[in-house]
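Worksheet for the structure shown next.
A single protein chain has been omitted; all remaining protein chains appear in their positions.
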Amino acid sequence: MFTFILKRLGQSVLVMAVVSAISFSLFNFVGDPVNNMVGQDATREQRLEIREALGLDDPITTQYARFMGNALQGEFGLSYRIKQPVDELILARLPATLELVFVSALIALVIGIGLGVYTGIRRKSWVSRTILSTSLIGVSLPTFIIGISLIYIFAVWLRWLPSSGRSGTVELGWWKTSFLTIDGWRSIILPAITLSLFQLTLILRLVRAEMLEVMRTDFIKFARARGLSERAINFTHALRNTLVPVITIIGLNIGGLIAFSVITETVFQWPGTGLMFIQAVDFVDVPIMAAYLVFVALLFVAINLVVDILYMFVDPRIRLGD
Amino acid sequence: MTDLLKISGLSVEFPTRRGNVKAVRNVGLTVSPGEVVGLVGESGAGKSTIGNAVIDLLESPGRVAEGSILFQGEELRGKDENEMRRIRGDRIGMIFQDPQTSLNPLMTIGDQLVETLEKTSGLRGQKAEARAIDLIESVGITEAKARLKAYPHQFSGGMRQRVVIALALAGDPELIIADEPTTALDVSIQAQILDLIKALCRERQVGVIIVTHDIGVIANIADRVCVMYRGEVVETGPVAQILGNPQHEYTKSLIAAVPRADVKLHRFNSVDYIEGGDDVRRRIDIQTHWLGAARTANASGNAIEVQDLNLAFTLQKAILKKNRKMLRAVDNVSFNVRQGETFGLVGESGSGKSTVARLIAGLYTPDLGVIRINGQDVSTAPRDPQAIEARRALQMIFQDPYSSLNARMRVLDIVAEPIRFYKLTSSESETRTIVGDLLDHVGLGAQAAIRYPHEFSGGQRQRISIARALASRPRILICDEPTSALDVSVQATILNLLKDLQQELGLTMLFISHDLPVIRQMCDRIAVMKSGQICEIAETQALFETPQHAYSKHLLDLMPRMDLLRPVEAA
Partner (left out) sequence: MNEAPTRWQRIRESDITHSFLSSPGAMIAAAITVACILTAFLAPLIAPFDPFDPAQISLWDGKLPPAWAEGGQPQYLLGTDNQGRDMLSTILYGGRLSIIVGLAAVALGMVLGVMLGVISGYVGGTADAVIMRIADVQLTIPGILLAILINGIGRAALPLDMREEFAIYVVIIAIGLTDWPQFARVARGATLVEANKEYVQAARVIGLPSWLIMVRHVLPNTLRPVLVIATIGLALAIISEATLSFLGQGIPPTTPSLGTLIRVGNEYLFSGLWWITFFPAIALVVLVFAVNLLGDWMRDALNPKLR
C-alpha cells in the first residue's frame, strides 16, 4: 500500500516537472519574449536592456532554474497584454471557475450515476430505453451548442435567466461567491447545466456499461444460486463492484469539466480562468498561458492522486496486497 | 427410499438464429438422499445444462422445452421466480467450477456467509456469525474466527473452494449440484475437496450430483453414474458396473481412451464412436518425402543437455533489495535427453516444468546454467548464428488449442509460415503441396488449408499445431501439455498421432504434463519436478513401480484408483 502511494506521488512529481518544462519553453521559444513585451517601437538599446534585465542571455539551465524558483513561489511575471502580475490575475478569477466546476460536477455525478444505475438494473423498461437514446444525443451535442441553445431559450425567448456574466456575487474575504444570493444562483445555473451535460451522459453510459458487465460475472450467478433476493444482488453485490471502476473515472471527469469550462465560460462570458486563458491564447500572451498550464496540471494531478487513494480504500485487493 | 430428485424426459433448447439447438434431449435421472450421482461426458454433452435447468438458472435464451423435474415430489418446472428463489440455497445448493470468480472480491468471507445465512435461516447478528464459524470449520478451515474477516483473494484456490462449499451448505440444502468442482484445482487439492464432498454427503444425507468430464473423479466418489453424449444419456448404472463392464459403444470408447497408469500400451485403443476420431490419414511416404529429409541417419550424443539451469522471477518489485520477492521458478535443474527417446517432465502447477520447456525453446533466458541442443551451446550466446541454427531443429506444441493459432490467418498460411520464412522450398506451389501433404499426414485432410482456425474443434486445432511444428522439419519436439485442454477421447487420438510421428521421423520428444497416466503412456524416462527442482529421474516402469523420492510416491498415491477398469494386455 505504501509503495502504491509513493509510486503515484512520484508520477505526480514527474508530470509537474514535464509540464513546467513545457511551460518554460513556451516562454522562451514562442515568438520573441522581448518583442511580445514591448512591441515594435522599442529601440535596440531598450531591447538589450530588457534582455539583460530578464536574464535572457544566460544559459538555458540557469534560466530554467530561475523559472522553477519563481514558479514555486507562484510568480510567473506580468501578463503581456494586461500588464499585471499573472498570479494575481489567476487568483482573482479562480473562484468563479471553481464554483462553476463544483456545481457542474455535482449535477453530473448525482444524475449521471443515479440514472446509470437505474438503466443498468431495469434494462428493459421503456423509461430506460428513452434515457439511453437521449443520452446518445447528449453525447453528440458539443458544449457550445448546448450553451447557445440554453441562452436562446431561457434568456432570449423566455427571459427567465440572464444570458451572460456573473452577477449576485458576495465577497468572503478574497473569494467572491455566487452561492449566497438568488441572483448568484440564477447566473450560475445555465452555465453549470451546460458544462455538466456532456460529462453527465458519459458517466451515465459508463455506469450502465459497468453494471451490465458486473451482472454477467460468476459471483453474481453464484449469488443467484444461493437464492439471494434481487435487491441484495443489485445493491449489495452489483453496485458495490460497479462503483470501484467508476471512481477512477470520476477523476478524469472532473478534469474534463475543468477543460470544458474554458468553452462554457466563453459562451456565457463567465469571468473565470478559462475565459482568461482563451483570450491569452488569442493574443499569444505567454505568461498567462504558461501559468494556466501549470495551475491546471497541478489541479489535475491533485485530483487524480486523491482519486487513486480513494480507489485504494475501496478495493481490498489493493489495500491488503496479494 | 423415495427419490430426492427425479428428472424424466427433460429437453432443453437454445434458440439461435441458425435454428433451435437441443442441448439436452429426453434425459432422465434420479438421486437419492446420501447418494452421489456422477454426470459424466465430454464437452458439449449437456451435463452442465441439466444442473442449470434444475435450479432454473439457464443462460438466456435457453429454456426447458419439455419434461419434468420432481424434487421431493414437487414439480419444479413451471414455478415462478419467487418460488424458485426460496428453493435455491435453502433446499438445493449449487457449486461452480472456478472458486476465484465465484466469490465477490469486495466482500469479506464473513459478510458473504452472514448474508446467505440471513436469507436461508433467518439468523441475524451474533447467531449468524456463530453459525458462520461452524460452517467454516466444518469444511476444514482452521482459525475460523479470524478467517471470517478475510477477503477472497487472500485465500488459496483450494481454500476458496471450501468457502464456496460452505456457502452452498449454509442453507442446509437436501440436494447439491456440483459443476466441475475440482477442475480448476491442483491434483493434491482435488483429492481433498472430493473427500470433503463425500464426507459431507454421507454425514448430512444430502444428495449430490457431480458434473464432470474426468473419469477419475467419478471413480473416486460417485455411487452411480450417468454417461452423457451429445445431450443424451447413453448409459446409467452403478460405478463398478459402468467402469468395469460398459455396455454402450460410447461408454466403451470413453473408458478405453482413459490413459492407464498401471501398464504402458503401445498405442491407445482408438475411440471409434466419436465422429472424426478415426485416424484416416493418407500416409505420405517418409522415405521419399521432403519431410523425411530432415532425418539424420545416425545422430549421436544427446539431443538436449541441460546443466545447472536457474531462473528466478521478480514477484514484487521494491526499491530496497531485501523487500523484493523473488520466485525461484527453476532451481539447479540438470538432465539429458537422448536421441530418439521421449523424456517426460511431470509435476503439479508451479513445479517449473513448463518454465524449463520454455527455457529450452528459447522463450526465456536463464539466469544461470547451460542448454545444449545437439551438442551446440544455445544459452550462453543466444544470438550466435550457430546457436540460432541449432535452435531450428527444435519445435514446440502448446497446450491451449484456442490460443495457439492466429485466428486471422488461414491454416495454409499458419503451416506454411516457417517454410516460407526459411525458404525451405523453391516455389510457392511446392509450398502449398507440402502443406497439403502435412495436413493429410496429421489426419486433417489437405482441403483444410483454405479454412480458418475457428472452423475446427480443439483436437483438430492441435493437429494444425502439429503440422506447423513439422513444417520446420525439426528433430526435437517439445510438447507442453498438448492434450490437457482436450476431451479424453480426443486426447487418445492426438497422443497416438504423436507416437506415430515419433516413430516415423525418429523424433526426440520432451513431453510435459501433470497427468501421470498420460506420462506413463508416452515416455521412456521421466523427471519428477517440485518447486523448481528435480526430485527424481527414472525409467518409466521403475518410477511407477518403485519410486524413490517421497514426492514421487505422494504423486503416485494421488492418482485415481482405476482398479475397477478392466485389465488389459501390456504392450
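By letter and in written order, the chains are A and B; residue numbering begins at 1 in each of them.
Just so it is clear, contacts are C-beta pairs under 8 Å (C-beta built on N, C-alpha and C of every residue); 3 or more make two chains touch, one makes a residue touch a chain.
Model, not experiment: these values are computed from the prediction.
Chemist: Can you work out which residue in A:L78, A:V284 or A:V314 touches the chain that's missing from view?
Modeler: The one listed residue touching the chain not shown is A:V284.
Chemist: Considering the complete complex, identify which of A:K83, A:R159, A:R216 or A:R231 is in touch with the unshown chain.
Modeler: Checking the options A:K83, A:R159, A:R216 or A:R231, the one contacting the hidden chain is A:R216.
Chemist: Thinking of the whole complex, not just what is shown, which of B:D377, B:D400, B:D500 or B:D524 touches the missing chain?
Modeler: B:D400
Chemist: Of B:R392, B:R432 or B:H554, which sits in contact with the chain we cannot see?
Modeler: Checking the options B:R392, B:R432 or B:H554, the one contacting the hidden chain is B:R392.
Chemist: Check each of A:I193, A:L239, A:V262 or A:M276 against the chain that is not shown and name the one that touches it.
Modeler: Reading the full complex, the residue touching the unseen chain is A:V262.
Chemist: Looking beyond the chains shown, say which of A:V18, A:L106, A:V127 or A:I153 touches the absent one.
Modeler: A:V18
Chemist: Touching the missing chain, which residues of chain A?
Modeler: 11, 14-15, 18-19, 26, 30-31, 136-137, 139-145, 148-149, 152, 156, 216, 252, 255-256, 258-260, 262-263, 266, 277-278, 281-282, 284, 289, 293, 296-297, 300-301, 304
Chemist: For review purposes, identify every residue of chain B that touches the missing chain, sorted by number.
Modeler: Interface with the chain not displayed, on the chain B side: 17, 358, 361-363, 388, 391-392, 394-396, 398-400, 403-408, 417-418, 421-422, 445, 447-448, 450-451, 465, 468, 472.
Methods note: only the chains that are shown with their structure count from here on.
Chemist: How many angstrom between the C-alpha centroids of chain B and chain A?
Modeler: Distance between chain centres: 51 Å.
Chemist: Can you tell me which positions in chain B touch chain A when the two form their complex?
Modeler: Against chain A, the touching part of chain B is residues 55, 57, 85-90, 93-94, 96, 98, 101-107, 115-116, 119-120, 151, 153-154, 164, 167-168, 170-171, 318.
Chemist: For chain A, which residues are in contact with chain B within the complex?
Modeler: Residues of chain A touching chain B: 3, 217-219, 221-229, 232, 236-237, 240-241, 244, 314-317, 320, 322.
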